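Missing here is one protein chain; the remaining ones are kept as they sit in the complex.
We just call them A and B in the order they show up, numbering each chain from 1.
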């Protein structure tokens, strides 16, 4: 697929080749709108695969997908493993934390070695922002990099599966108000959503949370900053709650998670401030009773488990699309 | 297959659907005799698969089997992985101890999330008795749960592979005396065997061990309790030794494993108390010289390695049968 409007400066976006085709997925930032829709459309086609008797398509048969999780995340790794398996790829899980890194080898040497084993796709999770970019700059033309979360920077497949979920339930982005609630400061999920949703043309994207957890420069990203939950979710079509990283909450940013829940936890009562047909999202895993009440999570407006299901299809879409293009 | 005699009260057994078909394997307790024989017959057909040049059948092609080992057991996990692979399923191993559980997510939230990834079978190992039942109550109708060991409660595939082994070598259960020797108190293997063997109509099942390791209420399960090895295995057709959990033996229950071996360890000399053609079993891993002497273990009456081989076929049978039914 040629994305015509990005042809003018393809060399500036490391995710696209000179034809404007997606070769890596590193961030939702800078992804052309048409590319995002291509991913969502492809995911839609794959959703039916998961309902079949034989849940596989042979698109990546004989291809090798390497899960390189420098930061441990069983859940995310599993979703990529399932997605790759359903595309008939061979999946190699590298417990990279226990591996060569501990022998003092540099990231790029590790990558060069794995590339030499004729890898096709690297799915990379790393605690340092930008690591997948660095890798993408150094791999051979036939190798594709998919960012599965880097530092606080980006988690693009999460952003895309969230966009898929919104499109699925709301149809069109043009008139939507999306409120992203919680610890925006530490959230790569929030960042990836903001880029995707503004590109997709949401009417309004809001970030909602205490001053210590919502950076003031967020307004520059084209979003509205709210420090009051009622103001933040009033009239919203989508209320996207974020995971509160308890391990980070012992410091100066927040007195306690209970304190957070008192002001920003989503209850059924508070949910009435949003539109009557608002959907409620969460990237998981959920701290029940902190960022979201059990009654909301298990209630009729929660689409949290749909997000998980759609996530497999979106990751199948991303991998099949990048594997079809070369640098 | 309709198990006619269980149709009257199918709603009471969570392992069977309303047609009396096996949809989960949670325990050998309450399994209809016909269902057990169906599993053993199916296993017999699969045994020949392991002898073929290509050791695979396409029965579960495109199905996803999730190994959820909340309690680590490489050996048991491996047998399920091999069994699933030989049925052509895709296997996802979840190192669940390192995963979401450690992020404070509840068991049922973890299960709901994994179900949303379009899982077909959950193989569950858990240190708490009853965890697989809880999971089976909450999964979607298309998902099947196989208990790979829960607390001290049950280890049904072990019970079934033991039943298979006995049927293989002895033909018929009706006239058999089976002696289960050792730490019956802590043994889910013993419990699963007792339920299977009494249902299958063994003439006599005995549990044999020191008073501290054989609960006195065992008699209520329809077995004979013996605290003397000679009495316990006299005339037995099958001597099933249990693993002594050394890690539990430092307490008040047993002075030492040497003390246990002195009274209950199976030697060739003592084995003469059993029938001349008695077979000797052990679920593994063996403490040589404690519950069983090397000369017995490596001798002509030991069928310990046959148990391992049959275990693969029995697990193939269980997974293929439950996957063929819906709730």
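One rule holds in what follows: contacts are C-beta pairs under 8 Å (C-beta built on N, C-alpha and C of every residue); 3 or more make two chains touch, one makes a residue touch a chain.
Here the structure is a predicted model, which means the values were calculated and not measured.
Enquirer: Can you tell me which of A:13, A:64, A:78 or A:241 touches the chain that was removed from the display?
Expert: Counting the whole complex, the residue in contact with the absent chain is A:64.
Enquirer: Tell me which residue among A:106, A:137 or A:272 touches the hidden chain in the full complex.
Expert: Considering all chains, including the one not shown, the answer is A:106.
Enquirer: List every residue of chain B that touches the chain not included in the displayed model.
Expert: Per the touch rule, chain B residues meeting the hidden chain are 50-56, 72, 74-75, 78-79, 81-82, 85-86, 246, 284-288, 305-306, 308-309, 311-312.
Enquirer: In the complete complex, which positions of chain A touch the hidden chain?
Expert: Touch set of chain A with respect to the missing chain: 61-64, 90, 92, 94-96, 98-100, 103-106, 109-110, 112-118.
Rule of thumb we're sticking to: only the chains that are shown with their structure count from here on.
Enquirer: What's the distance between the Cα centroids of chain A and chain B, rounded to whole Å?
Expert: Their C-alpha centroids are separated by 41 Å.
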